[in-house]
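Heads up, one of the protein chains got dropped from this complex, but the rest are sitting where they should.
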Amino acid sequence: MVDATLRRARGRIAWSQLVLGAAGFAAFVAAWWLLVHFAVWRFSKLPDPFSVLREWTSRKPEYGISLFAPTYYQDIWASTVRVTIAFLLATALGVPLGILLGWNRIAREFLFPLIELIRPIPPLAWVPLAILMLSGQQEAMIFLTWIAAFFATVLNTMLGVTSIDESYLRAAYCLGSRRWDVLWNVVVPGSLPFIFTGLQIGMGVAWFSLVAGEMIAGEAGLGYLILNSYMELQTTTIVIGMVTLGLVGFLSSALVRWTGRRLMTWQSH
Amino acid sequence: MVETLLSARAGRLEVRDVAKAFETAAGATLVVDRCSFTLEPNMLTVMVGPSGCGKTTLINLIAGYERPTSGEIVLDGRAVSAAGADRLVVFQETALFPWMTVLDNVAFGPLSRGNGTRSGVLLRARSLLDEVGLTGFADRYPNQLSGGMQRRAELARAILNEPAVMLMDEPFRGLDAMTRELMQEHYLRLFEQRLGTNLFVTSELGEALFLGDRLLVMTRKPTQVKRVIEIDLPRPREFHMLTSERFREIYEEALAALYDEGAKSLSQSG
Amino acid sequence: MAVALKPDRVAQRAGAISLRAVRKVYDPGRLDVVAVDGWTLDVASGEFLAVVGPSGCGKTTLLNGIAGFDPITGGEILLDGETIASPGGSARPSADRVVVFQNGALFPWKTVVENVAYGPIVQRRLSRPLALDEARSLLQRVGLGEVADAYPSRLSSGVQRRVEMVRALINDPKVLLLDEPFRALDAIAKSVMHEELLKLYDATKKTIFFITHDLDEAILLADRVVVSTTRPARVKHILAIDLPRPRSYRMMASAAFLDLKRSVADAVHEEAEKAFRRGERELA
Partner (left out) sequence: MNVEAAPSPAGLRARNRTRPVPGREVASAAALRGSAGIATFLALWQLGVVLHLPLLAKIPTPADVAAAWLSLLRDPRYYLDWLVSFRRVFGGFVIAQALGIPLGLLMGWKAAFRSLTFPVFEVLRPIPPLAWVPLSILFWPTPESSITFVIFLGAFFTVLINTLAGVRAIDERYVRAAISLGATPAIVFRRIILPGALPSIFTGMAVGMGITWSVLVAAEIIAGRSGLGYLTWEAYVAGSFPTIVVGMISIGLAGYLSSALVRIVAARAMPWSKRF
């Protein structure tokens, strides 16, 4: 009897959450539609949700971009390739550097002030310099995306290493470890949770910077698609681009989270 | 003399046949089952039991933070239905609000209820802080105090609120054994001066016997009262009684009952 | 855990620690915090020695000196007649002297059996499968076979401590250094752990250096109890515990136990109060 009552109570909570969530979302879409439809203030300048949906799922899209248009996927692909390369480079360079900085005090004292000096410059302020330094647009955009993710990765990895509980290191030494054993068996796994926090933040800022880069200097990609549609006043396509960006951004973060969870099954949650 | 002073004060709390079940991923688990006992006014009842046996759940039920699945809890003839200022919990670790000074913490209860003028409440709070030896720390934040000092501030906050029932949920847990002994003495002095209805939950048998008038030994989960032992050591209690022959006898008796449960509960959770 | 771990080596009688006027000063020349002062003490091979003192008194500093985590400022520490720490050359942590830590230090990212196998792998350079086999069979012998493949976070703190003892003992250390290992446990789990440790000690007769601020625990477990003063830690009183072995928790209610306790309780209480008052003075 007790169990049944409790189960019912819990079921109610989950169900009502779902209903409320759906209601909230419906209200959002409805408000959007109403504001556009009745041309409240300047809302007439925006597309309404249903025309966006229609365009997105149309076999013959008015402005050439929909789920059935190959160019749509070309843009997604262009952005994804850039983010992937930049993210992998940031991880490959940032994690070892972060471990070095956390693990070796001398290296930290040499390099950390320099990093702290450069870090406050927002990644997007690098745009002009990136174009100057790197000959191709592709390289410049990857550089921009990379620099954002790189700092997040380095700093979080370093933080991870320095926050490892001293007693793990001590335990490892008094079980007979050499320095190298400690690095592989304690430092790397011990800082993994922080490394993945860094990678998640890195993935977020990578997309953030890429969009700006593509808008400023791109020739393809989702950021370029959005700006180009703006130039040609194709507002539904702008919204399609935005939604797509949200989706791929969400999926890539989920991928990082999933990988992290697979690697850290030992965490209790 | 003490009797006449305090006989008017109520605070008789009865736990009648209470059960409590929780829903977990694996299904419902029964944490408290058919549990009955009475907390008498002006008596310090101590409760010991294996860890995780459901003592904290009992405290939450009495405090009114949670409702029993069956049975009832009655305070001075009225059934307890929600949390209220007549029953006060002193939590494990501490629940001093970190963002308020010690003085604001101590005065929080009466000020929240609009009980007396602000200056009057602050005056009483200050004198209580003097009494627990925290003169000069009134304007500090809790994290600027040591663990032992935080516990004393928390005792002062509880006492100023004048609850009918004080519920101490392993309040000295996390303190080292030595600081803990000093805190026990502090708490004893405060109780012996004021009395009232006190329930003190602990897993430390020595602490329980040093403080209490009556010991409830609880079974493992689902918990109920396994043994009631009257602790007939004289008051005021002194540190030296811990090595007296009478203490030893009671200790032996309680230890047997408790260890039995503890060993069972450990092998159970394995 | 009644099984003898490598009984053949019990006879070797190694693991005698000598402290000679050991002193430790933090931040010399500036704050000059004297943590440990003038410790001269011999711990016999196979002895169970407990040090009781208030928190922050310097006990852990002393243990860190023996373990080799921290250099000492004065005196010397010898293990079986060889100097392992002095102001000139500080000890390196070694598998001779394994520490079991206050809050536990099982690697959370390794399973129980991987934790136990870690010492043999890094120290004896045993191959991974061999080390895992050895660890697994040892865990089985001490009744922890069931949890061998669990991660530490899934275990109760009592079981975690037992695993940590096994991880220490598989390396056959000369000395076990226990830094308030049961502090985070509640009273009942603690008394179960006491019995486990007593059995383990009876089976292996390792030298044990145990620090705590719980007098009951120290008397129940040790051959000798050293009462330390509050900071700086000095030897205040040494009490020989003549309770017979094997011991059990029931002895805590015996008259002999209470007699022993009575004889040092005042000394311990006095230091506790001193430490407490000093703490408040320093905060004020």
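We just call them A, B and C in the order they show up, numbering each chain from 1.
Criterion: contacts are C-beta pairs under 8 Å (C-beta built on N, C-alpha and C of every residue); 3 or more make two chains touch, one makes a residue touch a chain.
The model shown is predicted, which means the values in this text are computed figures rather than measured ones.
Trainee: Looking at the whole complex, which of C:15, C:54 or C:173 touches the chain that is not displayed?
Mentor: Answer from the full complex: C:54 touches the omitted chain.
Trainee: For the full complex, which residue in B:10, B:28 or B:85 touches the chain that was left out?
Mentor: Only one listed residue reaches the unshown chain, and that is B:85.
Trainee: Touching residues of chain B against the unshown chain: what are they?
Mentor: Interface residues of chain B facing the absent chain: 63, 65, 83-85, 87-89, 91, 95, 97-100, 108-110, 112-113, 115, 141-143, 145-149, 157, 161, 163, 174-176, 179.
Trainee: To test your reading of the contact rule: which positions on chain A touch the chain that is missing from view?
Mentor: These residues touch the chain not displayed: 16-17, 20-25, 27-28, 42-43, 45-46, 106, 109-114, 117-118, 120-129, 131-134, 166, 207-209, 211-212, 215-216, 222-223, 226-227, 229-230, 235, 238-239, 241-243, 245-247, 249-250, 253.
Throughout what follows, only the chains that are shown with their structure count from here on.
Trainee: Taking each chain's centre as the mean position of its Cα atoms, how many Å separate chain A from chain B?
Mentor: 49
Trainee: So the centre of each chain is just the mean of its C-alpha atoms; given that, what is the distance between chain B and chain C in Å?
Mentor: Centres of chain B and chain C (C-alpha means) sit 33 Å apart.
Trainee: Which residues does chain A have that touch at least 2 chains other than itself?
Mentor: Answer for chain A, listing residues that touch two or more other chains: there are none.
Trainee: Multi-chain contacts only, two chains or more: what residues does chain C have there?
Mentor: If we look for residues of chain C contacting two or more partner chains, we find none.
Trainee: State the interface residues of chain A toward chain C in the complex, per the touch definition above.
Mentor: 165, 167-168, 170-178, 181, 185-186, 189-190, 192, 264-268
Trainee: Could you please specify the touching residues of chain C with respect to chain B in the complex?
Mentor: Those in contact with chain B are residues 54-55, 146, 156, 158-159, 183, 186-189, 191-192, 212-217, 249-250, 252-255, 258-259, 261-262, 265, 268-269, 271-273, 275-276, 279-280, 283-284.
Trainee: Across the complex, what residues on chain B touch chain C?
Mentor: Of all residues in chain B, those touching chain C are 50-51, 133, 136-137, 144-146, 148-149, 173, 176-179, 181-182, 202-206, 239, 242-243, 245, 248, 251-252, 255, 258-259, 261-263, 265-266, 269-270.
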